[in-house]
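So that we are looking at the same thing, I have put the structure below in structure tokens.
Only one protein chain is missing from this complex, and each of the others stays in its spot.
Labels run A, B and C following the written order; every chain starts at residue 1.
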Amino acid sequence: MKRHLTITMEPIDEASLLAGRSVSSAAGAVVCFLGMVRGTESGKAITALEYEAFERMVEHQIGLLFDVMGKRWPVESVRLVHRVGLVPVGQPSLWVEVVAPHRAEAFAACQWLIDELKRVAPIWKKPMGAGGR
Amino acid sequence: MKRHLTITMEPIDEASLLAGRSVSSAAGAVVCFLGMVRGTESGKAITALEYEAFERMVEHQIGLLFDVMGKRWPVESVRLVHRVGLVPVGQPSLWVEVVAPHRAEAFAACQWLIDELKRVAPIWKKPMGAGGR
Amino acid sequence: MRVTVCFHSWFKDMAGCSRAEETLPPGSTVDTLVARVLVRFPKLADAQRSMLVAVGLEYRGRDCALSDGDEVSIFPPVQGG
Partner (left out) sequence: MRVTVCFHSWFKDMAGCSRAEETLPPGSTVDTLVARVLVRFPKLADAQRSMLVAVGLEYRGRDCALSDGDEVSIFPPVQGG
């Protein structure tokens, strides 16, 4: 299973991620997920989320998730990008792509990975309002 | 709910589809699916699939699915492109994008739409081998 | 009444054409039409069990009543995606 993980302060560049995709002729399904910063957090209007990560641990924990994923589903490739720092409303903080032979396993693996990431990746977010906080 | 459906002989241009995406600040999740032509069909090596569609009925039936989707899930936008004609191995025949406030509904709606499309859209495929058929 | 029959996918190959006209007695249903089609295009008989039928752009059962001018599409199981 090909695996790729990036934690970055830069905006997620979907177009270049697409350009970097390589799929074998055995791959029948590609599932992509984008998690976007919404304009409200707990009912209050915000302008951005400030993400903080314990990066070394995020990388280790997501590496463990990739290990489990590779054992549980016949995934050909998984790529995950999490943006940290200030992410404005309307922009993605998370991008995940799973390539697999069939769609059921691609969807299952992708959803599982996001659920687990939210459970174990040491990342935190702070809502930023119009006034700065 | 914004809806967009294309049945086309042209290759699916993911980059331009991405460029055409518009999401509101209420959207927290974008799920994309690509169905790729695999190199084997019923255990035999192929070079392409030839897709044939009863286009007017495909458009009508998918329109009905969009109606149901819009009632069942709070989907903000759905876009679906199905390529017809000759689609070489390794290229996508189907592209689906669902934008919704939260990821669970985006995943559920996207998977449901693909399952239903496979059940009701009058599209057929013929495997093409190295020798032409 | 007259209806147009359209064949899709390999049903077209079996029928040897993509369209055919049929003249049916009043009160005819999809069932009447299919019986007629199978006599005229006997190669389709084997495919009868997996045959799907649409009247216009809607899937219809065998008991669906037909009207003059209907376009009835007959095709094998669909395989989109």
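In this text, a residue touches a chain if its C-beta (ideal position, glycine included) is under 8 Å from a C-beta of that chain, and two chains touch if they have at least 3 such contacts.
Remember, predicted model here, so these are calculated numbers, not experimental data.
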Of the chains you can see, which ones touch the chain that is left out?
A
By the document's definition of touch, the residue of A:R21, A:H102 or A:K125 touching the omitted chain is A:K125
Residue of A:I12, A:A48 or A:L94 in touch with the missing chain, whole complex considered:
A:L94
Just the residue numbers, please: which parts of chain A touch the chain that's not shown?
35, 51-54, 56-58, 60-61, 82, 93-94, 114, 117-126
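We adopt the following convention: only the chains that are shown with their structure count from here on.
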Just the number, please: Cα centre separation of chain A and chain C in whole Å.
49
Measuring centre to centre with CA averages, how many angstrom lie between chain B and chain C?
27
How far is the middle of chain A from the middle of chain B, if each middle is the mean of its Cα atoms, in Å?
22
Residues touching two or more other chains, restricted to chain B: which are they?
35, 114
